[in-house]
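Left out: one protein chain. Kept in place: all the others.
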Amino acid sequence: MVVNPQFLDTDAIRKDFPILQRTVHGDKPLVYLDNAATSQSPQQVIDTIVEYYSLHNANVHRGIHVLAEEATALYEGARDKVAAFINAGAREEVVFTKNSSEALNLVANVLGWAEAPYGIRPGDEIVISEMEHHSNIVPWQLTAERIGAKLRWFGITDEGRLDLSNLNELINERTKVVSLVHVSNILGTVNPVETIVKRAHEVGALVVLDASQSAPHLPLDVQALGADFVAFTGHKMLGPTGVGVLWGRRDLLEELPPFLGGGEMIQTVTMEKSTYAGLPHKYEAGTPPIAEVIALGTAVDYLNGIGMDKVAGHEHAITEYALGRLQEVEGLRIIGPATNEDRGAAISFVLGDIHPHDVGQVLDEHGIAVRVGHHCARPVCVRFGIPATTRASFYLYSTPAEVDALVEGLDQVKQFFGV
Amino acid sequence: MVVNPQFLDTDAIRKDFPILQRTVHGDKPLVYLDNAATSQSPQQVIDTIVEYYSLHNANVHRGIHVLAEEATALYEGARDKVAAFINAGAREEVVFTKNSSEALNLVANVLGWAEAPYGIRPGDEIVISEMEHHSNIVPWQLTAERIGAKLRWFGITDEGRLDLSNLNELINERTKVVSLVHVSNILGTVNPVETIVKRAHEVGALVVLDASQSAPHLPLDVQALGADFVAFTGHKMLGPTGVGVLWGRRDLLEELPPFLGGGEMIQTVTMEKSTYAGLPHKYEAGTPPIAEVIALGTAVDYLNGIGMDKVAGHEHAITEYALGRLQEVEGLRIIGPATNEDRGAAISFVLGDIHPHDVGQVLDEHGIAVRVGHHCARPVCVRFGIPATTRASFYLYSTPAEVDALVEGLDQVKQFFGV
Amino acid sequence: MQLESMYQEIILDHYRHPHHKGLREPFASQVHHVNPTCGDEVTMRVDLKGDVISDISYESQGCSISQASASVMADLLIGKSVEQAREVQETFLRLMQSKLDGPEFAEEHEEVLEDAVAFAGVAKYPGRVKCALLSWMAWKDATAQALDDTESGVKA
Partner (left out) sequence: MQLESMYQEIILDHYRHPHHKGLREPFASQVHHVNPTCGDEVTMRVDLKGDVISDISYESQGCSISQASASVMADLLIGKSVEQAREVQETFLRLMQSKLDGPEFAEEHEEVLEDAVAFAGVAKYPGRVKCALLSWMAWKDATAQALDDTESGVKA
């Protein structure tokens, strides 16, 4: 990935985000550095939600009254936007879920239920990595356990990179599926998708990409990536909570069995037997998150307005600056790549012996919101022999001044705890 | 259920609902009679969403910064509201899903995976009814098929009531679970839960209640109902899309296996094995629909402000009036109970030979929004030998004048098609 | 009133007095199509003489749009060559996908569409496009089957 590190006009951008005008603990301006957990929404996204409920709210599909037709057009229009955003081959390949986690569980379940050649069978192998988010670990553990398949995983190097030394042994003829995080939410590592996809497809394994931390931050082209499934989540890309996306190759989605059953996902129902709707409805049981999908469409518009290459460039620049400044802080150790190559804008670190909870608490008192803990990636903490990390994560509205505030905050932390 | 039929002050109530001020097809005031598909949201609910994204948006749990603590308090506060609304024995029994359909699929899946005594085994029987919504048919078909269990169902009488004549044969020692709709979305029938629960528990079967059409419309007391699981959905009770509720008996939810795996639902994760969080988090994998849950809490506040007994009373009164007026329309045949006993506020009908699509189209032209089709309950249409119905469904803001508009609209329909 | 743009008099006429309704013999192929959304159904028979559509007959259940569409289609296609008929079918499909531009599209293609221009107003009602297309899709399917059978020398 070639990115042009260049700061965006954050003064202009920040005006669109009402929450960034807010102060905390009295008069402290909010320094929001918890974007890997969730991003903030611009006024445009909020307005879309208001407009939807004030003017167009109706259940989608089937209805022939005005509201139903408007709501359906808005909902399906948002699907077009998302499909274009990730360069999907067809709009039917975009399935709306409630979040990334559901998207990943969907794949793990239907591959468990599928017929040959895709179905996972006893003795088959599933490959993940040690740097997965729990949402890309537990679904595969559950599927493996139910079926009697074997779960295997890539390790992590000391630098926080995927350990590819045993690539060809790990992904082998018994491998049915490889499910990998594109950009790690705890380490910031950008993983070499091409290498993995090449090897996996060589042995006939499917590839699932957890793009929760990449779709919001860099131009994503699902066709170029070559994976078979890609999952991401609306609330991390300026959108609302309650909506996620599963993109899947059309031929696969057509062949695989359904996940949840119910309204909208059927073709015809009798008490004895049902047949299922075509894509994408087959995987959208029940009333979908209508307002959320439409608002996600607006978030996509907003990101396109800035340009995803520019977003990536801005984050690259701010990460460069942050890596430099943080490494000047005495006693601070970065967990994950300490340089800016193939790196996202989430930076985890430990500060001497001070527990991340204490670090986060003092920073919060200064208005700086970071996340502390294992970030739903506990195996990474185990791997590095630490209980938890403090994580600062940036987005298109983050500024160098906020990095400075963080560094000053860390000095306060050290003073406070007398180290 | 004893209800006091008495109209609410709809002039005052309607002021709270911005969409009801809207006109369609030029200058026609909107007559929204599609409440069984989805309800409209009052300004209070919309404002809650705006306020959430403008001031408090953060990922819930784990965070120790101000926004995370505010968002968590709001989210868990909404759980308290919902728990009180349905008189749950404990707040942990309230699990948030994306809609009713997910809640029903959750139960159908975990009962499929469970150990004895709850697990469904080959040859076991699952009992539903012919008047279920597809979302309470397909999940059980899928589970039955995967396991080799047998799906059986209650029939419907000519009056549109549950046919209880074979109750004791249908629910028998082989029955593992009975899953029944509380109030039918197509017929309007209120089912005799007590009778079903009594018989099911006699033979040791669990009872799942699809309360999608009852929770919004009448006082719901899950403890008094005696069912083991109750599912409902936010968008039908003045709340936003993207959120549903599964209530379950605490001891059951504690014992049953997890459904979706991922962040938030774990206690500790190693690459080899994970243990799961306590209730309710065990069933809430990934980032939940935070804004949606909080807004559902406001919807519950709004309903409590009116009083659910008053809501039920209003709907009883309007249904009484509508049943009377509709039956004056020549050639109109009601599908479902034609009298107001044990009846909800959804009324399905056919009008002579005029296809419901044509009925709905002409009504729409007059600003009247009804739903036409099989209403995700196709077996009911098959049962009554019709391709589809036209359905008018009322809520707390519906008025007798809207019933009059509907009846006039139906006259126009007949004129238009020359019958 | 906007409604008339969809329910043209000609549509209502065909709906009230459908042409070619009722299944007839002989026929080269028969198919059954369903619109899952609303339960509309059609059983469609097609007969061929050489490459000419010698007969179309059907039994159906559904809304005015789907009923009238079957009737107008049978009128139009009987007697046409398979190639001509296909052009009409494809043009009708494009008409239905033309959204708000239905009337202009219909005017441009009036020579091909003939009476089927009456459906131009349906295109702007996405909920009803499938109704209008049901019998056309069934005809397309039935004709393809009839040709397959003829080519492989099977007599229906």
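The letters A, B and C name the chains in turn, as written, and every chain counts its residues from 1.
Note that in this section contacts are C-beta pairs under 8 Å (C-beta built on N, C-alpha and C of every residue); 3 or more make two chains touch, one makes a residue touch a chain.
Everything numeric here is computed off the predicted structure, so don't read it as measured data.
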Displayed chains contacted by the hidden chain, counting the whole assembly: A, B
Touching the absent chain when the full complex is considered, from A:H25, A:R121 or A:K273: A:H25
Contact with the hidden chain (one of B:T10, B:N59 or B:T72): B:T72
Candidates A:V45, A:L296, A:C381 or A:L406 - the one touching the absent chain: A:C381
Contact residue for the chain not shown (choose from A:R14, A:R174 or A:H355): A:H355
Interface with the unshown chain - residue positions in subunit A: 25, 355-358, 361-362, 365, 372-374, 378, 381, 387-388, 416-418
Residue numbers in subunit B that touch the chain omitted from display: 61-64, 68-69, 72-73, 266-268, 277
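As a working rule, only the chains that are shown with their structure count from here on.
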Far-end chain from subunit B, centres as C-alpha averages: C
Whole-Å gap between the CA centroids of subunit A and subunit C: 47
Whole-Å gap separating subunit A and subunit B, where each centre is the average of the chain's CA atoms: 31
Two or more partner chains touched - positions in subunit B: 25, 357, 361, 372-373, 378
Touching two or more other chains - residue numbers and ranges from subunit C: 37, 125, 127-128
